[in-house]
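Structure incoming, see below.
In this view, the complex is presented without one of its protein chains, the others remaining in place.
Then we have chain A:
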Amino acid sequence: MLEIKNLHATVGGKEILKGINLTIKAGEIHAIMGPNGAGKSTLSYVLAGRDGYEVTSGEVLYKGEDLLALSPDERASKGIFLAFQYPVEIPGVASATFLKTAYNAQRKYRGEPEVDAMEFLKLIREKTKELDIKDDMLKRAVNVGFSGGEKKRNEVLQMSLLEPDLMLLDETDSGLDIDALKIAADGVNRLRSPERAGLIITHYQRLLDYIVPDFVHVLADGKIVKSGDKSLAHELEEKGYAALSAA
């Protein structure tokens, strides 16, 4: 699904990613853990195609295609979804309009028929119910006035709606209480399938109790310094990143 080969990237002229190698196969969930400043969010933005994140060498193949040549919206329409660490507030754009526009834009890109307002409403109501989100949120402007938890749940709602092939979760656990965390994790787990893959970026092991990964990697100073199975997450939780970096 995703092959990252010797990826180097700079932000504002400063090298943040210093040779990442990572392969994610369909059906797998990988977790990337690491201390602040290791480059976790940079990796997610590079994969999603954000301006200002410059790839200086290496390559990324997504379903065998050069991912880095695609615009952010093309990546999304081809099935990549980034759940933001800090979801953006967009005053004046109603959530329902935003979701419907995104949903239909992706369908159009893939040559599928667009859905009408009624059909969409039915679909989105199912999703909000699953995620215990109040319908009135759809009338409010995107993320405006949402609590931290509501914003994160809104990310998971978008993901459930858009049903991506590759889920990228950037610190989705931060700002969530335990109940909200479970609901969010359920949303992700519901999407897990042999055809889909996921990359979960997190600072804490907590989320991984609910979304159990197949592989865990430790990112430090722009490189993956250690990889293992889910037990690595527990080890990190006990010993901390410092011990591991020293090892």
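The criterion applied here is as follows: a contact is a pair of C-beta atoms (placed from the backbone, for glycine too) under 8 Å apart; a residue touches a chain by one contact, two chains touch by 3 or more; residues count from 1.
By definition in this document, contacts and distances are computed from a predicted model.
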Fill in: Among "Molybdate-binding protein ModA", "3-oxoacyl-[acyl-carrier-protein] synthase 1", "Fe-S cluster assembly protein SufD" or "ABC transporter permease subunit", UniProt-listed name of the chain not shown
"Fe-S cluster assembly protein SufD"
Worksheet item: Of the residues listed, A:G13, A:G64, A:P91 or A:P194, which one is in contact with the missing chain?
Response: A:P91
Item to complete: Write down which of A:A96, A:L162, A:A180 or A:A233 is the residue touching the left-out chain.
Response: A:L162
Fill in: Touch criterion as defined above, residue of A:V46, A:L82 or A:A96 at the omitted chain
A:L82
Worksheet item: Since one chain has been left out of the picture, which residues of chain A touch it in the full complex?
Response: 48-51, 71-73, 75-77, 81-82, 84, 87-93, 97-98, 101-102, 105-106, 109, 141-142, 158, 162
